[in-house]
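Removed: one protein chain of the complex. Kept in place: all other protein chains.
Letters A and B mark the chains as written, and numbering starts fresh at 1 in each.
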Amino acid sequence: MSHHIIEVNNLQYTYPDGTRALRGVSFRIVHGASVAIVGANGAGKSTLLLHLNGYLNPTDGSVRIGDLPVTKKTLKYVRRTVGMVFQDPDDQLFMPTVYDDVAFGPLNLGLGPEDVDTRVMNALSIVAASHLKNRPPYKLSGGEKRSVSIASVLSMSPDILVMDEPTSDLDPKTRRELIELLKTFEHTKIIATHDLDMVLDLCERTIILHKGQITADGPTVEIFQNEALLAESRLEQPLRMQSCPVCCRST
Amino acid sequence: MHMADALISPAVGGTMWAATAGLIGYCSKKVKEELDDRKIPLMGVLGAFIFAAQMINFTIPGTGSSGHLGGGMILTILLGPYAAFLTMASVLTIQALFFADGGLLALGCNIFNLGFFPCFIAYPFIYKKIVGNQPTRRKILIGATLAAVVGLQMGAFGVVLETVFSGISELPFGTFVLLMQPIHLAIGIVEGLVTAAVVVFVWRARPEILEKAAVSAPLGELSIKNILVGLLVVTVITGGALSWFASTYPDGLEWSMFHTAGTEELEEPEKGLHTSLAEIQEKTAFLPDYGFREAETEVAVEGEAWPAIDSGTTVSGLIGGVLTLAMVALLGFALKKRDKTA
Partner (left out) sequence: MTKIESTFFDIGYMDRLSTQETPIHRLDPRAKLLTTLIFIVVVVSFDKHEISGLVPFFVYPVVMIALGNLPLVYLLKKILLVAPFAFLIGIFNPLLDRELLIHLGPVGISGGWISFASIMIRFTLTVGATLILIASTGFNAVCMALEKIGGPRVFAIQLLFLYRYLFVLVDEAFRLVRARSLRSFGGRGMGIKAFGSLVGHLLLRTLDRAQRIHLAMLSRGFDGKIRLMRPSKMQIADICFILGWSTLFVLMRLYNIPQFIGKLVAGLVQ
């Protein structure tokens, strides 16, 4: 096993319409780490994620996954290594049935039918969704869709999981179950989110993006205690860390 | 307007199926050659879009009644002719399968009428020529309206031809044309205005989408010629093969030709297979077609003189029909029952 280091170096990206989405972002993430990327709407989170699997090419700077730089030539390797779970499961689940969807990646890797089947069933059982395999995606609940989206990426056995807002649109119980599930994963995880409570549960490290730049990068607990910094980045302490108005009144 | 299975003969349905299948094959090949893998999800989602958009009604100005979008032009403007034809074909297929709009045999006709004309005639020769590469609101409006009108006129004429050639409906060619074309002129104008409204909205919001579409959808004159030639070949071959079928069965092309040409079919030759069929039936069939053919064209006196139609046979046919239906229904109940007990 290699180190699966993600290294982003002075990454800059300007959209064709002139919007400067990233203005020199640099960080390094080592194998097995779990890192949150937080920031206001339009801070550049999604743009950053799209560079991690080579969908966007940096205007300037570079991205390295493992030992290789992300370029046209290494795209295949990069996309096998970095599994992306998108925000809207309806975009991710495009095949006729759950099984077909989870098999999509492995089939593209050129695996034989038996290998594909093993991988699909494996991935589905990890997210406890084996019973859904013959269902069409539009017949799944929000939580089920999310689980299957994750399975569709796990079946490619990526080393790095990149997730965009994994807890959005989930009811509290489903959200909790998802968090518990993600805790069991040993992959390197990068999670872009507004759900700071989940970050407290899942990520030991947090990177704050603000207007295309990193304004903070460090241990999650430390960053979340810095209220001024959070306010500056248009964020708020996780509810769990705010003094509870109900409890405080009684004391 | 959708053609329906009930109104077409197998010869017409089969010919149009062959033509459409050929076109789908050709367009599939073209789309594959374009090597633009963005188009695979794009076509699918846009098909779903057209489907959804067709369900949203708008008020037709000045009438108070409501209409809905056809969508062929919008697809072609966004996707180029080949991908648009495939997308339109898939929309119509789903409508045929789920809502029985038209039906399976008529599907070939419907795809051809509503897909071929807007994608391969109205778009390249009208819309493209008017709008060009520098769209303006005015050009889009005129181009979309004219293209939609022409596309729909051709489609409506297709419906007329297919119906008349099939000969199931009694509507004579002239009457049907006078019925269909003006209605579709009105529908075409509305379709054009609506298409223009949507296209202008997109063009204002995101001009690059239209520009990209225009560039990525080259349609040389050569390829249009290829399509037409291919189409002609397919039609001739299937038409030839099917005309055998049509001539052995009395409701096919041959008869229709006579009919539309205004030729009185006084003496239709007895046909091989048909004669043997008639022998099998011992000339006692309830409604033997050649008998009616004669009855249609000859004067009533002669019709009466025709021996097979006596009330005895008719009654036995009726009784038999009712009994058959009853037996079929009984069979259904029996199967259902067995199913439940099993």
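Keep this in mind: a contact is a pair of C-beta atoms (placed from the backbone, for glycine too) under 8 Å apart; a residue touches a chain by one contact, two chains touch by 3 or more.
The structure displayed is predicted, hence computed values, not measured ones.
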Touched by the hidden chain, restricted to displayed chains: A, B
Given A:A36, A:I65 or A:V153, the one touching the chain that is not displayed: A:V153
Of B:A18, B:L46 or B:V150, the residue in touch with the unshown chain: B:L46
For subunit B, the residues touching the chain missing from this view: 1-2, 4-10, 13-14, 24-25, 28-29, 31-32, 35, 37-38, 40-49, 51-53, 55-59, 61, 64, 66, 69, 74, 78, 86-87, 89-91, 93-94, 96-101, 103-105, 163, 167-172, 190, 193-194, 196-202, 205-206, 209, 249-251, 277, 280-281, 284-287, 289, 292, 295-296, 300, 303, 309, 311-312, 314-321, 323-325, 328-329, 331-336, 339
Those residues of subunit A which, in the complete complex, touch the missing chain: 50, 53, 55, 76, 79-80, 82-84, 86, 88, 90-92, 94-97, 100, 103-105, 107-109, 113, 116-117, 136-139, 152-153, 156
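Here, only the chains that are shown with their structure count from here on.
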Intercentroid distance (Cα basis), subunit B paired with subunit A, Å: 49
